[in-house]
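Take a look at the following structure, please.
Certain chains of the assembly are absent from this excerpt, and the rest are unmoved.
Chain IDs A and B follow the sequence of writing; residue 1 opens each chain.
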């Protein structure tokens, strides 16, 4: 506990001091500590989430000032800047990448209301709205969607971005989105930063591209195969390829040298035939061509 | 790719692909191990069917090698 933190804590009422101490002790028990955004999560749902995390991570919500004190006392000063808005503390012994993945996967879509700030671009997708022709087409056009009446219903002609991230949702937009059943928000525990064993990770670091790793695994395997085959190192995996390669080489040599081998004869005959046809293709005079090859 | 190779050895030896085991293998190979890369790899591979990815690579060696280049 730093002297400065101690001083601050001294100024707090008893119950607050106790809460800060309890929080900071909790943080000290885990390898990783993070800040999660809780915006838009109803308290009932938050209880469920807390329960779902049991065994993986511990989620605590307190006043921001107390959370900041607790972070400072536990030595997580790097996280203090991330305590802003409606947030909680999360502590885990899990791999922070795995935690991020789990939290992202648990997010659910939710509608956005008038006056809220769009967390991301809001897009009306191309396609049939399923709404019968009527004034709704005007409402769509009014919010900036490329819509028209076609085949007896209202169609959106192309993906239309109707609001950019950070802008406020108007009453008209909220109505249209509601009518179309578009839920542009992702609601859930929003991991904003984690410190794991002293290293700070932000969501960009934590958002691993699983497909890229999968493709790396394939690349690594292919490279190992290439090396083993090219270095002629036999393993259960490469021996069939090596055998096939050796067979192919023998065959290639046999055909080029026209070696009189029973196995090669069918291919040699075929080769002779192919050469004859290739030569015949250069001959313009029908008269000079074998009957089989005349048009 | 050394982290991925290490995971593939563990996959073949039947050992668990976790942070400790990966770090041991990489340490033994003289790699200056970055903990966060190990962590990310472990988390990512949780969702990858390694045997399938490996055998798919075997099916299309030419293409795979190209990518590797």
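Odds and ends about this structure:
Here is the rule we use: a residue touches a chain if its C-beta (ideal position, glycine included) is under 8 Å from a C-beta of that chain, and two chains touch if they have at least 3 such contacts.
Please read all numbers here as calculations on a predicted model, not as lab measurements.
Taken over the complete complex, the protein chains occur as A x1, B x6.
Rule of thumb we're sticking to: only the chains that are shown with their structure count from here on.
For the pair chain A and chain B, the distance between C-alpha centroids works out to 19 Å. Within the complex formed with chain A, the residues of chain B that make contact are 1, 4-5, 7-8, 19, 35-36, 39-48, 50, 53-54, 56-58, 61, 64-65, 67-68. Only residues 95-98, 100-101, 196-197, 199, 201, 205, 208-210, 213-226, 237 of chain A touch chain B when the two sit together in their complex.
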